[in-house]
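Before we start, here is the structure in question, set down as structure tokens.
Excluded from the complex is one protein chain; the other protein chains are retained at their positions.
Naming follows writing order (A and B), and every chain is counted from residue 1.
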Amino acid sequence: MRYVSLGLLLFGFWLALSGHYTAFLITIGALSTLFCVAVARRANALDDEGQPVHLFFGTLTYYPWLMWEIAKSGWTVTKIILNPRLPISPTMIKVRAGQKTAAGIATYANSITLTPGTMTVGVDGHDLTVHALVREGALDLKEGGMDRRVRRFEKGL
Amino acid sequence: MFVAATLAILAAMALAVVRAIKGPTVFDRVLAGNSMGSLAILLLAAVGFLTGRPEFLDIGLTYGLLNLIGTLAVLRFFRHGDLAYDPGTKRRR
Partner (left out) sequence: MQMAMEIASWALILSGSFFVVVGMVGLVRMPELYTRMHAASVTDTLGAGLLIFGMMLQAGLSLVTLKLVFLLALYIFTAPVVTHALARAALHEDVKPLLGRLRAPTLLTRRSKVKSGRRS
């Protein structure tokens, strides 16, 4: 199942990038797809974490939501940068990640880093160390809105 | 419109160069270098649209992958003093 999905993904990638559809090029693409799948299999890279197929439908709603969050916090950071007084108050806090799987925690940590104004500097099990540009950002994170959203995403919604 | 985007990206690159020259620590320079890389991808895309040759996007994709690898390699080098550092074996430094 995972091999098939990875293979389809890679082959689609090849087709999208090449743009020439002659028999020769498609054969080469199929061969290199097989080679890549074999390498991934040999490296044992295909498990829940490496190829999380069960999360696919979640991404369809999760990423638009994340982009909206990025836009909001990006605007906040922009206002701070353009403010002549540069009102920053850098904060380091520990945040508890409520996700159950490693892929969920990684998604949460990456989402924190992606939104401007907060970034994950350390992960230790379920404890994330987060650096925030302003105190308010750290407090927002502590409230756990994003944590709940990622937990919902983890369940495949 | 793409002229404006290209000029903005070039201005941003100039600012990144300022940080790369000033940067007190090596990490500031790595950060500026990585930003330069991301801006270069955007510049490639914008110039591709400007000249009507979308093939530039392929170069941009390749450059993005190389940018990631390059930044990680530089960080690894400064952290361990060795590109082939393996925590399992003995420390070489």
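By definition in this document, a contact is a pair of C-beta atoms (placed from the backbone, for glycine too) under 8 Å apart; a residue touches a chain by one contact, two chains touch by 3 or more.
If you're wondering where the values come from, they're calculated on a predicted model, not measured in any experiment.
For the chain that is not shown, the touched chains among those present are A, B, taking the whole complex. Considering the whole complex, the residue from A:M1, A:A16 or A:A43 that touches the absent chain is A:A16. Of the candidate positions A:L10, A:A109 or A:L141, contact with the hidden chain is made by A:A109. Interface with the hidden chain, as seen from subunit B, comprises residues 1-2, 4-5, 8-9, 11-13, 15-16, 18-19, 22, 25, 27-28, 30-32, 34-35, 38-39, 41-42, 45-46, 49, 54, 57-58, 60-61, 64-65, 67-68, 71-72, 75, 78-79.
Although one chain is not drawn, its touching partners on subunit A can still be listed: residues 13, 16-17, 19, 63, 67, 70-71, 74, 77-78, 81-82, 84-92, 109-110, 113-122, 129, 131, 133, 135.
Heads up, the rule we're going with is that only the chains that are shown with their structure count from here on.
Mean C-alpha positions place subunit A and subunit B at a centre distance of 20 Å.
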